[in-house]
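Beneath this line is the structure, given in structure tokens, with notes to follow.
Only a single protein chain was left out; the remaining protein chains are all shown in position.
Here the chain labels run A and B in written order, and each chain numbers its own residues starting at 1.
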Amino acid sequence: MLRALKVGLVIERANRKNLVALLAVVMIVFGFMFYIKAQAVGNQLVEKKGDFYSAQAILSKFQIKDASETGDGSDLYKNLVKQKSTIALQIAALTMDKQSMYYETSLKLAELRQEAFELEGYENVAELLPSKLQNSMDYLYFKRMVDEGKDTISDLFQYMPFLLFFFLHVGAGWYIFISFHTSSILLDDFEHSSIIKGFPVRFDHYILSKCIITFLSIVISILLIFICAIPLWILNGLGNPLEPVGIYIGNATLISTIQYIAMSVGYMILISIFVTLLSIILNVLLKNMYLTLFVHFILFFLPMIFPSLISLLPYNPFNFMNFNDILLGVPVDLAKPVDITMNLGLIIICISIILMLFVIKTFFSTGKINRA
Amino acid sequence: MWSYFKFEFKQFFTNKKNVAIYFLLAFATLFYVFKIAPTYNPIESVDYDEIEARYLTRQEFLDHMEGQDLHNVHPSVIYAIEIFKEINPIDKGRLDALDEGNFKKYADLTSDWYFFTNSITYRNEAFSYNSKYFIKNNKYAEDDAFYAYLEQAVRYDSYSKADYELSLEIFEQRTALQTFERLLKSVLPIILIVCVLLLSIDIVKKDQRHPSILKGFPISDWKKLLVKMFVALLGSVVLFVPLIVGIFIIGLQSGFGNFNLPSPVYAAHLDWRVDGKFEMMTLGTFLGQSFILLFTWFIVMINVVLLCSIIFRSEMVNFAVGLFLIFGENFYSSRYVGYFWDVQNYPTSYIQVGQIISKRRNFYYMNNQLDFTLGLQLLLGLAGVVIFLMILIALNRRFKLIK
Partner (left out) sequence: MLEVQNITVQFGENKVLNDISMTFEQGEMIGLVAPNGTGKSTLMNVLMNYVKPTKGKVVFKEGLSYSNKSNEVKIHQFVSMMPDQSDLYNHLSGREHLKMFATMWQSDLKLIDETIEALNMGHYVNKKTGTYSLGMRQRLCFAMQIVTNTEIMMMDEVMNGLDPNNVEIISKILVKKKAEGKIIIIASHLLDNLEKYADRIFLFNKGKLVNTNQVIEGFSQAHIKTIRVKNMEDHTKKQLRELFPNLELQTLTNGMSLIHLPSSEASLLSSFTSFLVERNVVDFAFGKVTLNDLYSMYYHEDSIGDSQNNHFNYED
């Protein structure tokens, strides 16, 4: 087994594809930095102004757009009017750079919204307001901010906040990235089948050694992410590793930034293993790199394009591949809500991995290595 | 050269990957036609109930205020009365027209309605645009609505003067050609260009596996590259086959539309308070220009892939460069940024083909110079440079297409 590893390492070390993958990681990290700059993400002021217009729009749905406030509007109406003025206050706080006031008003807004869920007629405006889950997470976040007497807003260009932002968004892309990386696994070997077939190594050991080598390059990629962001640390500082983030694991809770990052890395590694094994199986069956890629894409995007599939097949491992969305609780807010969490996802992915290993061990003998 | 063309042609259309791409596109088209198109719910729709609800509430207010003493009343009430007195007759007229089935009259009045409503709503806190624009925290909802309302104004104006038969499908842009127009303004160009990238990505690399068979072919390298380019272009045109089938099916469901339908073009130079903000272009012209621009993109993409293939010899690099060309705009695009930067000079700004032709992109960027002609020049120029480089390299004595 070790010999297979050594041989594999020798072959892969010089493989340009791995270098290209690492280069791609570097470019994506820097691309994110540009993206933040260009799209003014995290610029609270712009976002709040949008909120204000939303609030106005909601009110317009109510009745006459410009009736005078006579005091016999519904409770919901009053609540929404209060929301609108709270948002205005938020904007004022941001403009004057008083973060503590911003947190307080945000907390108030979250409380108002919480009340609104129970009020009559909420369904009409539901789609214009954040969902129950989102609001709970907002509420928890701002409560923590107020309790701790926070006075600053995290700057996305500091090390920790940037990494958090990166890992908050990388979920969807990670599966795709790894599919590309592993889509040609074993295919090179098929080209040199007369060399490989005769190896005095068990085939499943051989495959395992390939997986380990791929896994190594993936781990290096992840490390690269942390390394590439270091210039931000040098220029703008570390940022707060304990900054809370809202996630959904059955109920809305807060965890610290560093916990979230650690969790993300864990999921990314697990998903990588899943994708690698799946690529191996697909390549043995289809013998074509592009077809393997297409199958990956279809399986991955299917639950996203048809959210109703999630309720149909809640245990489909592909529901959990976009771990960011699951952590945000997106499936809970779907038209047909499904209560799935990443804990469940973890178990299902692990089971899938074990199943695939079993399949590889049992069904794939050396005879399968043939040229396309 | 003809025999080499036959050879490449056969290889291209029997390549498993390419067959899979055509198949997936066909599947996506059928899926769209049967599942997504029917659920199309435009924000600006012909909604009798909505007009009626608004009309009745306002009319009730007006009737209530009739004959009352307006001296000590809040100025916003007076304002409301004035506005409603203007709008309500228009709304009533629209309702009547719908009752009569007189689409021309409806179109005429609706055009006025949009124009007027927009002028009182834009940047005016008292009124708000249709709330559907504000979903998902759209920060730019106001601008989007402004654009939409004025566009609809011009559309309906054109409908009212039309000499073809009007229908609800035409108003709501559900007909086959109008659906195609909508798709060209959103995601279709990108899908097609990505398909072209995927189709041509290995057109050079596939020969690496059979060197001793192909090296000796008595045909020059640059001719081989040209044949490959031509075959890839043919393959790109074939991408339209499933699309046309899809359009045909939509046509059977909701009518085909015709080429004289209006396709408004944003005109930044007009004063919106006086002339609105749009000029007219027929759908035929829109489609024609879109195809030309799209086809030019195909040429650019294929040649860039060919050039990268002979320089870098790696499919991944081809893919990365292709993606960069397609999505590169996202790195610098954000609203209004075109006011400060010369985005019109980057070829990547022209990727949203439909939006370029309809000049929605100009609105997005706040830039007046993004233009079909300029885009065409830039892209053709880029293609020319790439082809030139490619042939230059291929003519070099030491260059070998198949190593």
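Note that in this section a contact is a pair of C-beta atoms (placed from the backbone, for glycine too) under 8 Å apart; a residue touches a chain by one contact, two chains touch by 3 or more.
Owing to the predicted nature of the structure, the values given are computational and were not obtained by experimental measurement.
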item: Sole contact to the chain not displayed, among B:220, B:260, B:345 or B:369; value: B:220
item: Omitted-chain contact residue, chosen from B:85, B:104, B:209 or B:273; value: B:209
item: Option touching the unshown chain, where B:3, B:186 or B:345 are the choices; value: B:3
item: Positions on chain B where the hidden chain makes contact; value: 3-4, 6-7, 209-213, 215-222, 395, 397-398
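Everything below uses one rule, namely that only the chains that are shown with their structure count from here on.
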item: Rounded Å distance, chain A centre to chain B centre (Cα mean); value: 29
item: In the complex with chain A, residue positions of chain B that touch it; value: 16-17, 20, 24, 57-58, 61, 74, 76-77, 80, 125-131, 133-135, 137-142, 198, 202, 209, 314, 316-317, 319-320, 330-334, 337
item: Sites on chain A touched by chain B in the complex; value: 16-17, 20, 24, 31, 34-35, 38-40, 46-47, 49-51, 53-54, 56-61, 63-68, 127-128, 180, 191, 288, 290-291, 294, 298
